[in-house]
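Yeah, one chain of the complex is gone here, protein chain that is, but the others are all in their spots.
Order of writing sets the chain letters: A and B. Residues in each chain are counted from 1.
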Amino acid sequence: MSNTKRDFAPWADPAARPLVRFDQVSKRFGATTAVDRLSLDIYEREFFALLGPSGCGKTTLLRMLAGFETPSEGRILLNGDDIASVPPYRRPVNMMFQAYALFPHLTVEGNVAFGLRQDGIARREIDARVNEMLALVRLEGFEERMPDQLSGGQRQRVALARALVKRPKVLLLDEPLAALDRKLREGTRFELMHLQERLGLTFVIVTHDREEAMVLAHRVAVMDHGRIAQVATPAEIYEQPRSRFIAEFIGDVNLLEGALAAVEPERVTIESVVGRLIAADAGEAEVGAKVWLAVRPEKVRLSRERPQAADNCIGGQVSDIGYLGDVSIYHVRLRTGVMMKATAANLTRMVERRIGWNDQVFLSWPREAGMVLSQ
Amino acid sequence: MMRRTSWFSVTAIALGLAFLYLPIAILVIYSFNASQLVTVWGGWSLRWYVELLSDRAMLEAAFTSLVIAMLSATIATVLGTLAAIALTRFGRFRGRLLFSGMTYAPLVMPEVITGLSLLLLFVAVDWDRGFWTVTVAHTTLTMCFVTVVVQSRLVTFDMSLEEAAMDLGCPPLRTFLTVTLPLIAPAVAAGWMLAFTLSLDDLVIASFTTGPGATTLPIRIYSQVRLGVKPEINAICTILITVVALGVIAASLLTKRQRMQREGMVALGAVR
Partner (left out) sequence: MTTAKPTPSRRGAQRLVILIPYLWLLAFFLVPFLIVLKISLSQTAIAQPPYTPVLDPAAGWAALKDFFAELSFANYLSLAADTLYLSSYLKSVQVAAFSTMILLVIGYSLAYGMARAPRRLQPLLVTLVVLPFWTSFLIRVYAWINILQRDGLLNQALLALRLIDEPPVWLATDTAIYIGIVYSYLPFMVLPIYAALEKLDESLLEAAADLGCPPWKTFWLVTLPLSLPGVFAGALLCFIPIVGEFVIPDLLGGSETLMIGQTLWTEFFSNRDWPIASAVAVVLLIMLVVPIVLYQQFEARQIERGR
């Protein structure tokens, strides 16, 4: 019963009812508004990501769902029921804490079984479920260890096992991979994904790392100053961001400022400071409005000779090259002083590199590669 | 959510603080009682303070106590700080176990035992009891408290600061004097204050180790108190309380930075 990311889209189904609904939820701390009239639906079996910079309110939102904060306004519904009055120890929601919060005075087994013991489940069943969960996170044999005897990655898996063993309706993860080093982080990401698919649970993850959100989530909500800027699948957010903030947050992007000159089917003209630019779709912008053309660096082609047939083509000089091994990022200064970035995979080895510092180059991209943003 | 002050917390704090301060408050109020008896309130009066001023024996005892306290606190602070350094920085050295044992034992040792043993020592070496024996006794008692306070600060001290100083050319002794000492100064000061108060306040050990001409204030108060409640006692107690309270308030205002306050106070709490 695997739901591959391609086919899974309950949000598109008008008949589907959300598992979690935030209805005009606000949260104020004194004079600061952390969450501002936010509405959001999360569906069952979704891996949902709350993405945003520090202070955008994503953690507050998560904590409201867990029950550690109460909304100043609005309702939070779980399966249609308002859970505002339900204390955290009675919600079918469990959280994996950022610093893991493992009980230092209990063994691994004690930690994982803790939640089950509160429910008064029979001893034998507790043991069975604990063993099953430890096997799932690949920590068999660690039952009697104490938390201070474990490595960071092992502690993280105990925290995960502890939260999952109660089979919550929603699992909340607060920056779960932040404390791990890069290699471990990448490996754990896939483990989390497969775990979620296999168990068929709903995961809500809070992160400031866009890569993490893109890899893990079915849908991503980008948050800014307590509001949701956009909710969409990773591809949609990356390729069709609704604003400059989102475009810049979700990845590297070139922004070229200009005015919308003409709109024809399949051909949009923008007069900008670097010349005339062509895009495919104007979105909601109107003729004469100030717009930005956003082009991702990987979609910009770099060449020494002027390309013959290109929708957009600008000349410039290479001012800097960032060599990353697999790709190189070229910083190109255009004739008017504007800087653009182009990334190119290093298809040949460095000694054979054809474009170097201070070379005169041409940047080109097709009309479909540009995104017209009006805000 | 966990910070929500429940009725239990507020009640516990209110009752606890009331319990702690009520007797002191009563003492202070009654020191202004014109009547000699506790049962009768004779109106406000400074009578007992005036009588106090003419009580030579009491004033001499107060002076003696102050000098002993300052002297013993200072010596104890030096010795205690040295001991704290030895215990935290020098790793394992010969006799460390005994040293560590001798450092913590006086914290809990009943004072009658310490007092008795010191007196027997002085007698055995034929040292006349008086001002100096009390000072030595107080130094011995209080230095261990200083050690504990300074030690708990040294343990959390950021070693990379010393390493940075030495990297920049500072020899060890100068590093200690110019980098470490200023930073642990609040703990050392807290230790001094602790030693001072313990010495000023000590009755039992002073009784064992004192001699003619070296009556300390607690000894004097105690001998009066055994005969019953005397209003002058209320007066001197109020003065002492006021002086100490002002000192503590001044100290906490001077060391406004929360960490120093916490360290001083909580280190105290981890100690007797």
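To be clear about the criterion, a residue touches a chain if its C-beta (ideal position, glycine included) is under 8 Å from a C-beta of that chain, and two chains touch if they have at least 3 such contacts.
All of these numbers come straight from a predicted model, not from anything done at the bench.
Visitor: Specify the residue from the set A:G30, A:G80 or A:P104 that touches the hidden chain.
Guide: Residue touching the absent chain, from the options given: A:P104.
Visitor: In the complete assembly, which of A:R21, A:K58 or A:R162 touches the absent chain?
Guide: For the chain that is not drawn, the touching residue is A:R162.
Visitor: For a quick check of understanding: of B:G43, B:G101 or B:G169, which residue touches the chain that isn't displayed?
Guide: B:G101
Visitor: Check each of B:T64, B:T175 or B:T210 against the chain that is not shown and name the one that touches it.
Guide: B:T175
Visitor: So one chain is hidden, and I want to know which residue out of B:L59, B:L116 or B:A189 touches that hidden chain in the complete assembly.
Guide: Within the whole complex, the residue contacting the unshown chain is B:L116.
Visitor: Among A:L19, A:C56 or A:M95, which one touches the chain that has been omitted from the display?
Guide: A:M95
Visitor: What is the set of subunit A residues that contact the non-displayed chain in the whole complex?
Guide: Residues of subunit A in contact with the hidden chain: 66-68, 87-90, 93-95, 97-99, 101, 103-105, 114-115, 118-119, 162-163, 166.
Visitor: Need a quick check: the contact residues on subunit B for the chain that isn't drawn.
Guide: Touching the chain left out of view, subunit B contributes residues 1-6, 8-13, 16-17, 19-21, 23-24, 26-27, 30, 37-39, 79-80, 82-83, 85-91, 93, 95, 98-114, 116-118, 120-121, 123-124, 136-137, 139-140, 143, 147-148, 151-152, 155-156, 159, 162-163, 166, 172-173, 175-176, 180, 197, 200-201, 203-204, 207-208, 218, 221-222, 225-226, 229, 233-234, 237, 240-241, 244-245, 247-248, 252, 258, 261-262, 265-266, 268-270, 272.
Here is the rule we go by: only the chains that are shown with their structure count from here on.
Visitor: Quick one: report the Å distance separating subunit A from subunit B, using the average Cα coordinate of each chain.
Guide: Going by mean C-alpha positions, subunit A sits 58 Å from subunit B.
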